[in-house]
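Left out: one protein chain. Kept in place: all the others.
To keep things simple, chains are lettered A and B as they appear, and every chain counts its residues starting from 1.
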Amino acid sequence: MIYREAGDFKTSYAADNQTFPLRGDRLAYYLAVIFALGVVPFFINDYWANAIVIPFLIYTIAALGLNILIGYCGQLSLGTGAFMATGAYAAFKLTTAFPSLNIIFVIILAGVVTAGVGVAFGLPSLRIKGFYLAVATLAAQFFLIWLYTRTPWFFNYSPTGMISMPTRELFGYPVTGASATAVSGYLLCAVFLIASAWLARNLTRGTLGRQWMAIRDMDIAAEIIGVNPLRAKLSAFAVSSFLVGISGALFFTVYLGAAEAGESFGIDKSFLVLFMVIIGGLGSILGSFLGAFLLVVGPVLLKILLVNNLGWPTDVAAHLEIMIIGALIILFLVMEPHGLTALWRTIKEKLRLWPFPH
Amino acid sequence: MPDTLLFAMEAALNGLTAGVMYALVALGFVLIFKASGIFNFSQGVMALFAALTLVGLQTGQIPFSHLINAIFGTRMHHFGWTLPTVVAIAGTVVVMVIFAWAVERFIFRHLVNQEPIILFMATIGLAYFLEGFGDIMWGAEVKRLDVGLPQGMSGPVDDLTFAWFGYGFYMDRLEIWAALIASLLVISLVLFSQYTKQGRALRAVADDHQAALSVGISLRFIWVLVWSLAGIVALVAGMMWGAKSGVQFSLSLIALKALPVLILGGFTSIPGAIVGGLIIGVGEKLFDFFMQPIVGGATENWFAYMLALAFLLFRPQGLFGEKIIERV
Partner (left out) sequence: MLDARSEGYVTADGRQIGGVLMEMKNITLRFGGVVAIKDISFDIREGEIRAIIGPNGAGKSSMLNVISGFYHPQEGEVWYKGQRRPRMRPYQVAQQGIARTFQNIALFEGMSVLDNIMTGRLNHMRSGFLSQALWWGPAAREEAENREKVEKVIDFLEIQHIRKTPVRRLPYGLKKRVELARALAAEPSILLLDEPMAGMNVEEKEDMSRFILDVNDEFGTTIALIEHDMGVVMDLSDRVVVMDYGQKIGDGTPEEVRNNEEVIKAYLGVAHD
C-alpha cells in the first residue's frame, strides 16, 4: 500500500505520457539524481571509482545504446566493441588535433563520428535480418579493429601502437590524464549518463520509438502501415552507435587513459554489453542500468569472495566467472526473457498490493 | 612460370586445408540448424571442449582438479595412467552425447517456440558456459594433442610439384590427413541420413517439423541426436586443429569463421558448407598474399566477414539457398 497508483489521477494526456507516471517513482528518480550528483562526489575514492562506479556508468551508456538497437529496433549487433573503439579513437584524434577543444565537445563529436560509422555498417540491415545481420556487424567488429591497429594515422604513429590520453581540463579541473581525480572523472561520466538516459527515454517514447518497435515486432506489417524501414533502421543504428561511441570515448579518456583497439575493444566487449542488455531486459531503459550493474559488480564480488577470502587462484576464479555469466544468460532467457526489469516489475506489483495480497 | 604465381598457388593450396577446417565446423552448424532452426554459436567451443576432453582422457588428467585443489588445498593433477587413443576418442564421444542430452534437457526443452534470435543468444550463453566449464574441468593451459597422425612436410606433394613447376610446394601431411578424414566424415553422415531409420527421421524433421511430429517422430530424440552428431563433428574438427596448433582458446574462434562460411553456403546446405568453407579458406589466403604489400598483413581477421557481407547484399540466400517469397 506504500506504492500504488490509486488516487494518482491524470487530467491531461501530457501528464499521462510522462516517464514516471507515479509520484513515488518520480520522487525516487529525483532522489537518485540528487544523490548521484550531490552526495556521491563527496565520498567517492579511487578504489570505488575505478573498480565499480565509473565502469558501471560507462557500460550503462553502452548498454543503453545497444538496447535501442536490439531491444527497441530488433536489430542484432555483435559489433559494439568496434563501435566503442571508434568512439575512443575519434576522441583521441580530435583531442590531439584540437587540444583546446572542450572535452565535452570532443566526446560528443566522437559519438557523432561513431554514429556515422554505425550507419554505414547498418546499411546491410535494409536487406538482411537476424543472424545474417549479426554476421554483418561481426564484419564491422573485425575490420574496424584491424583498421585501427594497422593504420598508424589512427594512433598518431606512436611506437607502441597505443593511444594515450593527454590531460584535459574542465572548469579548471583536470578530468583526464594522470593528474585527474576520481571525482572529476566520476562527475563527467555521471552527467553523460544522465543525459544519455534522458535522450534514450525521449526517443523511445515518441513516434520514432514506436516506429523502431514496430519494425522489431513485425517489419513487413510496419512497412505496410507506413513506417519507412530505411529511416527507422538507420536512425536506430545512428542513435545506438552515438551512445556506444560516447561510452567508448569515456572508457578511453576517463577510465583507461591508454588503450589499444584489439586489447580493449575486442569481440568480448561486444558480448559483455550484449549480456548486460539481455540480463537487464531487452527494450527497457531501466534494464540497461540493472544489467550493467550486475555484470560490473558481480565479477568484483566474486573475485573478492573467491580470491581474496578463499584464496583461490585467479585463473580458476576467472573461469568460474565466465561459466556463471553463461549460465545466467541461459537462465534469464529461459526463465525471464525480459530480464531483471521484469523481475522488478513483479516486485512492484507485489508492493502495490502489500500488505493485503488477497 | 613467374614465381609470384607459384607462391600464390602454394598459398591457395594451404588455404584449402584451412577451408576444410572451416567446412567441418560449418557442417556442425548446418546439422543443428536444419533439424531445429537453432543457430548454434557454441559449435566452436564444442570443438575446443571435445579436444580438451580427448587430451584429458588420453593423458589421464583428473577432471576438475584445479577446482578441487582450490577448495581443498590438495595438489592432484593426473591419475597416472594414459589411455590408448581409440579408447579416449570413444570416451570423448560418450561425453559429447551426454552434453547433447543436457543441452536438450536443460536449455532447449524450455525454449521451444521462442524466436530464433532468442535461441541464438542462448547458444552464445552456452558458448560462454562451456568455455568456462572446459577450463575448470581440464585446465586452461595450452595442451599438445597427439592422436598418432603423421606430421611434417609431405614428400609426394613436394616431389610432384617440383617435377611439374620446378618448385616444390610445402604442405603439411597432417593437413592432407585432415582433408581425408573430413571427407570420410561427410560421406558417412550422408550415408547415415540416407540409409538409416534415424537418418530418415532427421530428414523428415528438417523438412517439416509439424508433419514429422504427426507421424510419431520424437522431436526430443532428434534434437539429442543432432547435437550428438554435431558434437562428434566438433570432436573431429577439434582433433585436427588441436593436432596442428595445440589445444587452446583460439580453437573456439574458428566458430566465428564458420559464420561467413554459412552465409556463402546457405544455412541448410551440407554441400554449401563444404564449398563455402573451401572458398573462404582459399580466398583469405590469396587475399592476404596479394594485399600484404599494400595494406599490411593479418587481413585473414576480417576478409571472410567482408566477403560474406558483400554476398549478403547481392545474394542473401547464399550460394545454394532458395529465394524466399515474403507473405503477409
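Just so it is clear, a residue touches a chain if its C-beta (ideal position, glycine included) is under 8 Å from a C-beta of that chain, and two chains touch if they have at least 3 such contacts.
For clarity, every value in this text was computed on a predicted model and none was experimentally measured.
Within the complete assembly, A:A221 is the residue of A:A221, A:I304 or A:M335 that touches the hidden chain. Screening A:T176, A:Q211 or A:S264 for touch with the missing chain picks out A:Q211. Only one of the listed residues, A:L203, A:A258 or A:L331, touches the absent chain: A:L203.
Within the entire complex, the positions of chain A that touch the omitted partner chain are 12-14, 16-17, 199, 202-203, 205-208, 210-211, 213-214, 216-218, 220-229, 235, 283.
Keep this in mind: only the chains that are shown with their structure count from here on.
Per the touch definition, chain A reaches chain B in the complex via residues 74, 76, 124, 127-128, 130-132, 134-136, 138-139, 141-143, 145-146, 150, 220-221, 224, 267, 271, 274-275, 278, 310-313, 315-316, 319-330, 333-334, 337.
Here chain B touches chain A in the complex through residues 39, 66-67, 70-71, 107, 110-111, 114, 116-118, 120-122, 124-133, 135-136, 140, 256, 259-260, 263, 295-296, 298-299, 301-302, 305-306, 308-309, 312-313, 316, 326, 328, going by the rule given at the top.
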